[in-house]
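One protein chain omitted, others in place.
And then chain A:
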Amino acid sequence: MKRLLTPIAICVTGAMLTACSPAALKNESAAVTAHSVVIHYADIAEAVYTDSLTTAQTLRTAINTLLANPTEANLKAARTAWIAARVPYQQSEVYRFGNPIVDEWEGKVNAWPLDEGLIDYVAADSYGTESDLNPLYAANVIASTSLVIGGVKVDTTNITPELIAESLQEADGVEANVASGYHAIEFLLWGQDLNGTNPGAGERPATDFDVNNCTNGNCDRRRDYLVAATDLLISDLEEMANNWKQGGAARVALLEQTPEQGLATILTGMGSLAYGELGGERTKLGLMLHDPEEEHDCFSDNTHWSHYYDAKGIKNAYLGEYQRVDGSWVKGASLSNLVAKQNKQLDNEMKQKLNDTEAAAQAMVDAAGKGQTFDVLIAMNNTKGNQLVQNFVDSLVDETRTTEDIIHLLNLEGIALEGSDSLDNPSAVFDN
């Protein structure tokens, strides 16, 4: 099927990789409709998932280099590539809620938190050796050529993408058995962060991947796992990037709806990510438990950036823009344009709230730069750090309230935003 390209769609075509001109944007803005907003939302999805794929491929290249020559420098380069890969992916998370195809797939690539003892060795004194809820809590597949999963013996001699996807991921029906995706790879690159709520990330040595000078045993299988998990991530991202191309399943599902339902999808994603997921599960709960295990990127201590780019993704969805990893911009018809046509003040308010959230996220990034990473910020008795994280939560909650106002303005019914009990009364929970 031949793709009909709108001026905006042309701008986001991967091959061109050039920014749209302001003049073109202005014309599009004048003609903005619910339909054009939804189309452009799909175009950004295509761009952001394509970028997620290409950065994962870059990560794979860095891992090849690490495995060919397992030095600390090459391990550091692989870690840097992993952090870079998170930049577009986190901006894609706003597509998760509201698009069932994305939500059903998401667990394969970004599930957390994980019982990492399923994958590799762990420090028994802090991690423990067993869990009431997970029989595979410390199964250590890297050290085992067979496992009993759900009463069935599974041959794990060869660690392949298929083994990870079909037998290990959510093994025995336990969500914490996260065997695939960014966080499994993160664990392999960093190892456990044993610093609790003190500064410092995981400190896995490069020799864990060195078959000639192996530390902690099973380096050959650890290498196999790293390669298989990364290849699986790439194939999963490829699937989702294709889903957003012209004729792809996610794009078709989105556009089969009425334009108003499409707008509801956008707002569902924005509100659910901001409120229930990012504000609640990934941030507020960490404050309530003061537990470094509640940190999203807990091995690498990259949570500040992950949260920043999650928030950025929400802003992108509203403004109809996305800066690609090559620096070019995808810009076009936006929800902001649509809201402004009906209520300029509300549009300005929403933009201000999004900027406030970005500033609150930036404050966490700045703190991390001074050694106060997310796990340090949420520590008990770190009053200033807790407040910094609380500011981020508050701004997300505030932003969601304005999202509700937009839902009402656009007269969209039946929108269900993912919520979180931990956000019920955020202003009253701390003893100041």
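Criterion: a contact is a pair of C-beta atoms (placed from the backbone, for glycine too) under 8 Å apart; a residue touches a chain by one contact, two chains touch by 3 or more; residues count from 1.
One rule holds in what follows: contacts and distances are computed from a predicted model.
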Protein name, per the UniProt record, of whichever chain is missing from view ("ABC transporter permease", "Hydrogenase 4 subunit B", "Imelysin family protein" or "Oxidoreductase"): "Imelysin family protein"
Touching residue (missing chain; options A:Asp43, A:Glu239 or A:Glu281): A:Glu281
Hidden partner chain, touching residue among A:Asp224, A:Glu260 or A:Glu293: A:Glu293
Option from A:Ala123, A:Val365 or A:Met380 whose C-beta touches the chain left out: A:Met380
Listed residues A:Glu162, A:Asp366 or A:Glu413, member touching the removed chain: A:Glu413
Chain not shown, touching residues in chain A: 113, 115, 126, 128, 131-133, 172-176, 196, 275-276, 281, 288-291, 293, 380-381, 404, 407-408, 411, 413-422, 424-425, 428-431
